[in-house]
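Of the protein chains in this complex, one is absent; all others appear in place.
Chain nomenclature is as follows: A and B, assigned in order of appearance, with residue numbering initiated at 1 for each chain independently.
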Amino acid sequence: MVGLSDGEKRFIHGGIDQNIRSDGRKRDAYRPIFVETGVIPQANGSARIRMGATEVIASVKAELGKPSALQPDKGKVAIFVDCSPVAEPMFEGRGGEELSTELSTALECCLLGGKSGAGAGIDLSSLVVVQGKICWDLYIDSLVISSDGNLLDALGAAIKAALSNVGVPRVNVAGGAAGDEQPEIDISDEEFLQFDTSAVPLIVTLTKVGKNYIVDATTEEESQMNSAVSVSVNRKGHICGLTKRGGAGLDPSIVLDMISVAKHISEQLINKLDSEISAAEADED
Amino acid sequence: MASKHGAPPTTYSPSPTRKPHQPVFSDSDADWVRPDGRGFHQCRPAFFRTAAVSAASGSAYAEFGNTKVIVSVFGPRESKKAMMYSDVGRLNCNVTYTTFATPIRGQGSDHKEFSSMLHKALEGAIMLETFPKTTVDVFALVLESGGSDLPVVVSCASLALADAGIMMYDLVAGVSVSCLGKNLVIDPILEEESCQDGSLMITCMPSRYEVSQLTVTGEWSTGNLNEAMQLCLDACSKLAKIMRSCLKEAASASHS
């Protein structure tokens, strides 16, 4: 936990009230975002995101698997988050475990859509190779390397960048197999399919400090929060998921206001991140 | 006994697995009715009872249709030895399912996700500063899962806390809404939840008109989201009335 003196606390509160935060940002300004893709050669896709002193890595690994009996026309996606004790001594042991589950639950809620698969950022039916028999399983692993607040937004952005970096090998199905038999397949090592990530939402977390809300809070600012609302918004401006943190209750009208502010901010953020991702991809080539 | 011969044999449930392409709901269905015949905006009848477990400081039982939960509250009692000093109280939540809660026999394990959600939904309502250095344990057992489990657990837990005499700012009532195609259905049952396009759960403190926890999954337009929130909030305040009358009854029964 951050130990802050009363003076420091007052400084943070005062700054936020006057729309100029400790590091000179306005309330609705993100820290500069640095994106680097293809950082892990073994993975099918990976990305590193840095926002100020917050740094996370996401990697996507695709493996062939069998669709579940209940949803034979869909692939599977699993999201894991690991909070390394390197980033923060607090992450060691149970503290890190709890945060990891909290973050991965929030990411699943924000990226995977409803039970029927509607509104999912990742189109699960595009992962199917042979209906009911073969599909791609995506394992999204992310690692928090350094933590200075706003982990959820950074993780969301890193996963989006990693997904756009994914090349899934083309699979050729040799002949139709009858009945219960598994068809023979041939995995191409030359042709790769790109993934459409335009529908993948971004997560914007608004942290309420005093009466105002700020985006991209640092750890110091987060320690002063009453509550925080993370909204995931896609390019169409639809809300794809929402979670709340922090103990204090919120008036419903404030929640709605926070959602509309988050939507507004996400428009700029999505464009900015897209250009950063394409720049990073160009660098890699 | 099976264990006599080493590992127990593998078994399977003979129940007919519902065909995957037999949705409870399809978009074209103009006059679709809910499986249990309720209106879209009608909640299941709620039943609450406090003091269900004598061994606990406070407890409550809740039944919404087939969803049945028991919550026990223990404490305030000594925090675990390893815990550091804290001048506010701690809240410890745990949600467990019975092995027969779900249609397929499960392991009866802890539900970590719900445990942390329950914690987040309750912590804002409890006056933690009234029991420094100690812990209040809130343990929930889902006897039968019939849909909308988490909101029922949250409402039941706040009643159990009240029964235990833990100081709170307000009761916490939880309600969820499922989005099925264009329709919003309140208080969904298990079948509806399994094919929902999106869901929204609100736990709120009705007298203070404050949202203590809110989760949304699936894709929502702002208009839809507003409507769903309003539905939930209205249902929460109705639910809170039932909860309050349950507490009043229990109090007057113990006086007389």
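By definition in this document, contacts are C-beta pairs under 8 Å (C-beta built on N, C-alpha and C of every residue); 3 or more make two chains touch, one makes a residue touch a chain.
Quick note on the criterion: contacts and distances are computed from a predicted model.
Its record in UniProt calls the unshown chain "Ribosomal RNA-processing protein 43", which is the match among "Ribosomal RNA-processing protein 43", "AP-2 complex subunit alpha", "AP complex subunit sigma" or "Eukaryotic translation initiation factor 3 subunit I". Of the chains on view, those touched by the hidden chain across the whole complex are B.
When the whole complex is considered, the residue among B:F74, B:F114, B:F131 or B:W220 that touches the unshown chain is B:F74. Only one of B:F48, B:F64, B:F114 or B:F139 touches the chain withheld from this view, namely B:F139. Within subunit B, the residues in touch with the undisplayed chain are 1-3, 5, 8-16, 52-56, 59, 66, 70-72, 74, 77, 94, 96, 98-103, 105, 108, 110, 137, 139-141, 143-144.
The working rule: only the chains that are shown with their structure count from here on.
Across the complex, subunit A is touched by residues 17, 20, 112-113, 116, 120, 123-125, 179, 193-199, 204-205, 208-222, 225-226, 229, 233 of subunit B. Contact residues of subunit A toward subunit B in the complex are 69-72, 98, 101-102, 105, 109, 112-116, 118-119, 227, 229, 234, 237-252, 255-256, 259-260, 263.
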